[in-house]
Each structure stands twice: as structure tokens, then as C-alpha cells.
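Yeah, one chain of the complex is gone here, protein chain that is, but the others are all in their spots.
Our next item is chain A:
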Amino acid sequence: MPTLVLMDVSLSMTRPVSLDGSEEFQRKNLAVHGLNMLFEHMASNYRLEFTALMAFSSLWELLVSFTRDYNALQEALSNLEDYDKTCIESALQGVSNVVQQEWGSACPCQVVLVTDGSLGIGKGSLRHSLQTMKHRGDDKKFPLPFPFPTKLYIMCVANADELQMTDAMDNLEELLHLSGGDGQIFTIEGPLCMKGVQAMFGRLIDYAYSPFHAVLHCGNLSSDVQVFPRPEPVVVDDEVEPMPRAVSTDLEIVGFIEIADISSPPVISRHLVLPIAVNKEVDEVGTGATDELEEEPSASQMAGKNPNFCVLLHGSLKVEGMVALVQLGPEWYGMLYSQADSKKKSNLMMSLFDPGSGPLPWLGNISHLGPISEAAENPYGEDDSKSPFPVQPQVKRSYAQNVTVWIKASGLQTDVQKILRNARKLPDKTQTFYKELNRLRKAALAFGFSELLKVVADLLERECTMLPDSAHPDAAFQLSHAAQQLKLASTGESQHADFDHNIVPMHTDFSS
């Protein structure tokens, strides 16, 4: 889930923070300090996250577009300049454009808005935007909610009391609500100082950027893994099951399936599954990153030489062209597979299915999948020539079962012509003739279309009179028999108009 940091560089951010010490800080310095801490944390614990940095005042500017180069982000932070007034609406419009251009509108995105809680004055201020948003045309709509799923974190370099003295807090809450409600407003607890801002960003890191660690199990084989990006809790149906479901930290493989059988299933999200060394200390705050960088290669080299289950699993999945079904929680499943990118690198990837036991109709209920050893005979055949998948639905769909639809005249005409065509080839086509005839009869009875039965009976009788001399004598018998049966059906009398009854060919014997 990419992150976009939206940094307020309006003049109010340069307000000095009153401190007892000799050194004087601006709010901007505090904000930059906090962001540096966030970037350091990400560089060491969340380094696959793409992050962009955007500065705004009355205008906005994308300083660093989405990147994993956290040095570049920190460098840009150190070169911030000061501009005029805060105008959040136009900045949010910018966010919307930038994110959609890069990731489209389906990819969830986290937006970290860093501001001091003074939200502008007059036109362009957040207050003004919120007041006028209901009276605007479609072309000037307020940018929230974004088209993409959003988590909005508002980092205020101010404390809650200060924000509540004005309507700033209400406006920010309104903003969070408009974005879809997913996110949080963070304020500094206690006096404005380095410590306070550290604590605030620490809370953001715990809330949104703590790595997701889990154990991948396959029976007694297991591996510690990091799942990236973090799997987010999912709400199935907010009425019946309002509690969001979270992925368990124990990922249990339940069995294996061929790629052709799982067949490009729909997934709600994709994640890298990265094996991690068990006893490696996780640096929570990310201080001293430089020391670590020097040490890490040797540490990771050591870890590289220990056999790891993920690598074994990945290798075999890739060679065999299979996926592992993995249980993520009660009645929730996903799949593990090898994913190769264009550069010949490949990785163990996990995709999550929709929660529930039957996310893929062609696998049936996943809880009802059992080991092949318990089947009476191997469902894959002794030579792997068969497969128990896909599971067939009990009832065929309309397009797979030759349904009768006469809404368009052409549908009806085609069906009548089919009967006549076969009628002319009697007795060779006796079976098809009666099959088509019975299909028409059934539909006509269901639709209460007795007039059609009479007309087709007439048509068959006419065919009978027009039979050429060369025709087989059976043809005439069958045609008049069929015509008579249709006429009986058209009376609607129950003994002749039974839906489940079929007209059977007249029994004739011309062999003697």
C-alpha cells in the first residue's frame, strides 16, 4: 500500500515553539524531525513501501514521486522552503491526481497529512471548503472521498487543546469522515517539543507501519515470515458480520492444488512472503540505521545459509506448477505460489481470497477439500491424467443447456425451422425431430402459448401433404402422429398437456 506524505509548508508552520532551552524551534522543524523518524523506520523495517513526498501551501508540488529511496525523501525534507497560506482542498486534489496517475483507482493508498492545525483563512481554507462543498457542481466536487481506498492519517504539530479552541479539530474530523473514515488524527500530547513529536510519530508507526510477522506452517515444517504489505482486516457484510476479520499470525498450509485447477482465481490482495531470521532484533525506532547497514550484509549472509522452509516450498511450487492453499483464519483461505517478475527474479507470494469457505465456485467449499489418500481411488488418476476440479454446479447455466427464449421473433422462427428441417429428413432424423418438437412443446405449454402448438401442427400436416413420392412411408406416419399430439396438447387438457410428458415416435415396422 503506497504512502503519500503531504507536508504543510505554509507560513504558519514557521511559528516558533516556545522552549525553556536556548535553541528555538519552528513547528516545521518538529514536523521534519517526526517525518525523518518515520522514513528511518520504513527504511529498516518497511523498505518495500513506495513513498512520495508532496509539499503544499496555496499551491502544491510533488517533491519526490513514489520511491523506495528513503535517502532521497530525507534529503528533500531538509530542503523545504516556506510559502504562503494553507489550502488543503487543492492539495488533496493534487494527491488524487498523483496517486491515480501512478497506481490507478483500485490500489489502496495511505495519505499522511502533516500540518499544524491552522487550516487557512477565507477562500481556500478548509472551513470554507467544507461549508461550500454541498453547493457545487459536478466539475468542482470536493476531492474526498478519493476514488481509491484511502487511509488518512492527520499528524498535527499541535496539541488537542489548541485545536479544540478553534473549530480546527471539528474540521479535521469532518475531513477524516469524508475520506471514508479509515484513518486517525494524531496530536502531540503535552508540550510541543522533540520528544512529543517523536511520541506522536511513534504512535503512527505502531498503528500503520509495524511489519506483519507470522509463522508459515506446513505440518511440522515452518518458517518465520514477514507478510508485505500488511494484510488489512476485511469486513464481509457490515450488517451480518460487522466485525472486521484479520489474518491470523499462524498461516497454515492445508494442501496443494495444480495451477490449472485453481485457474486465475479472483483475490482481494497480494502479498510478498519473506522469510525472516528468528532471532534478528527488530529495531523499533530505527535509530542508528547507519551502523546497521554495515553489519547487516554479514548477518543476512549468515541467514542465507540456513535452510529455510519458504525457499524449499517456493522451489517446489515453481517446478511443479502448483499452489499451496493456506488457511488465514476461520473459514478464510488464500494461496501461496511462486511469482516471477520480468528480471528472472522470483518470489513466494500470497494472495488472499474473499473470506468464507466458498470463495471459488470451481473448488467448491474449501473446508470440504480433503486429502486424496482418503478417496476410494486417486482422483488425479494413476498417471495424473485426470483432475477432480473444476467442481461442476448442480444445475447448468442457461447458456449451457439449450434454453428456449422466444422474446425475439427470430428465436421462435429458428426453433420452428429446426423442426421443419428435421421433418423433411424423416425417418433418418426421427430422434432429433422429436427432441426439438418436445422442446417447443414444453416451452409453449409453460408460456401458455397454445396458438403456437396449433400452428406448428398445421405446418407439420402441410409438410405431410407435400412429401415427395420418393419419401419413406414412415415420414408420413410420424408427421401426422406428431401433428395430432401437438393439437391434443393445445387443448390444455391435463392428460395431454402434462409438462413432463414427451411425445414419443410412433411405433412402426416397415421391415417386413
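Heads up, the rule we're going with is that a contact is a pair of C-beta atoms (placed from the backbone, for glycine too) under 8 Å apart; a residue touches a chain by one contact, two chains touch by 3 or more; residues count from 1.
Just so we're on the same page, contacts and distances are computed from a predicted model.
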item: Protein name, per the UniProt record, of whichever chain is missing from view ("Proteasome subunit beta", "glutathione transferase", "Integrator complex subunit 13 isoform X4" or "Kynurenine--oxoglutarate transaminase 1"); value: "Integrator complex subunit 13 isoform X4"
item: Residue of A:Leu412, A:Leu437 or A:Cys464 in touch with the missing chain, whole complex considered; value: A:Leu412
item: Contact with the hidden chain (one of A:Pro191, A:Pro233, A:Gly315 or A:Pro473); value: A:Gly315
item: Options A:Ile259, A:Leu467 or A:Leu488, residue touching the unrepresented chain; value: A:Ile259
